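Every protein chain of the complex appears in place save one, which is left out.
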Amino acid sequence: MEIMRLVVTGPVGAGKSTFIRSVSEIEVVDTDRRATDEALLIKKRTTVAFDFGRLQFGPDMALHLYGTPGQSRFDFMWDILIQKAHAYILLVAAHRPHEFREARRIMMFMKQRSPVPMIIGLTHTDCPGAWDAANIALALGYPNPSRRPPVVTVNANETASVAQAVIALVQHTWSGSLAATS
Amino acid sequence: MAISTEKLTHILQSFVTSTTDIQGAAVVTPDGLPLAASLPGGMDEERVSAMSAAMLSLGDRIGSELARGGIDRIYVEGDKGYGILTSCGEDAVFLVLADKAAKQGLLLLEIKRTLSDLKAVLM
Partner (left out) sequence: MTVTGYLADFSLPELFQLLEQGNKTGLLTICTLADTKTAERYNHHIWFSQGQIVAAGNTLDQRGLMGLIARRGWMGDNAVSRLAQTCQINTPLGLCLKNQGVLTAEQLKLLFYTQVMRQVCALFALPDGWFQFDPKAPTPRAEMTGLIATATDVTLAGLRALKDWAALDEKLPAPTSALVSVIEGKPNLRLNPNEWQVWEFTNGTMAVADVAKQLNLPVAKVQQIAFRLIVTGLAEEMPLMAAPPPSSLALDDAPELEPSIASGKTAGAAPVSASFLQNLVGFLKSKV
């Protein structure tokens, strides 16, 4: 069995669990609990260990998706999940500038622990007050547009949009090998 | 609903001090925030709480996915001691850290007793 593991990370309420639910074929293994912290302002339930989704696309080929908890008190889970990941996507809610610094912290944490490639997925881009990709990239610490990871827009509720984001992540990660064989 | 943190802390403290081989205890919310704790020095309350919640939620999933039913308890047995997580109603998780020397039967009995005290306060 060949397995690719992708991690979906980002601050609270960026849409990580929804993202995985939208693309998984199996019923997502979620470990959400009723939120009692500040996450409650955004949503009712929050992931405390990880979300797990799967896409089986051949008799011995599967994509595994792991969603991390958003709160930094669960950073031990971030660490566990990133260790075995092939690549990851950082989801950021475009209309919540409040979370940009937290997104940056998570990204630093991941980068320090794993050299695997990543892309940035912007959710809630149609909400009032949403920032555009160029400015969010700046806010996340990428002043140079030619030296930053790809930034894609995702609607975490739509399978097609999530599939597109996963394609972007896979193509970014394995650009060399996909080009060589196609 | 006002949960009395003082009462919870008091119950935990007397549990930890009066029971031999118990090193620490905590009551946390299912989403990993501390409600009350009496932990060994150097152990971070917030971290302990988050880990307890993650572990119990995974245990829960294993219970249902692997047809083990509702989860009463999760044991972590290390060569230096035990970590025991017990569900404490809907709104709390009870963590006990015990020495390797602890007698398991006695430990479980003490946990059961303390659990009903805690539940009374959490009601």
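Should a chain be cited, it is by its letter among A and B, assigned in written order, with residues numbered from 1 in that chain.
Following the convention adopted for this analysis, contacts are C-beta pairs under 8 Å (C-beta built on N, C-alpha and C of every residue); 3 or more make two chains touch, one makes a residue touch a chain.
Computed from a predicted structure; not experimentally measured.
J.: Could you run through the displayed chains and say which ones the absent chain touches?
T.: A
J.: Looking at the whole complex, which of A:33, A:54, A:96 or A:124 touches the chain that is not displayed?
T.: A:96
J.: Considering the whole complex, not just the chains shown, which residues of chain A touch the missing one?
T.: Per the touch rule, chain A residues meeting the hidden chain are 2-5, 23, 55, 57-58, 61, 63, 72, 75-76, 79, 83-86, 96-98, 100-101, 104-106, 108-109, 111-118, 129, 131-132, 134-135, 138-139, 141-143, 146-149, 159-160, 163-164, 166-167, 170-178, 180-182.
We adopt the following convention: only the chains that are shown with their structure count from here on.
J.: Based only on mean CA positions, could you tell me how far chain A sits from chain B in angstrom?
T.: Each chain's C-alpha centroid was found; their separation is 32 Å.
J.: Once bound in the complex, which stretches of chain B touch chain A?
T.: 29-33, 46-47, 49-51, 53-55, 57-58, 60-61, 65
J.: Which part of chain A faces chain B closely enough to touch in the complex?
T.: Within the complex, chain A contacts chain B at residues 29, 31-37, 39, 46, 48-49, 69, 71, 73-74, 76-77.
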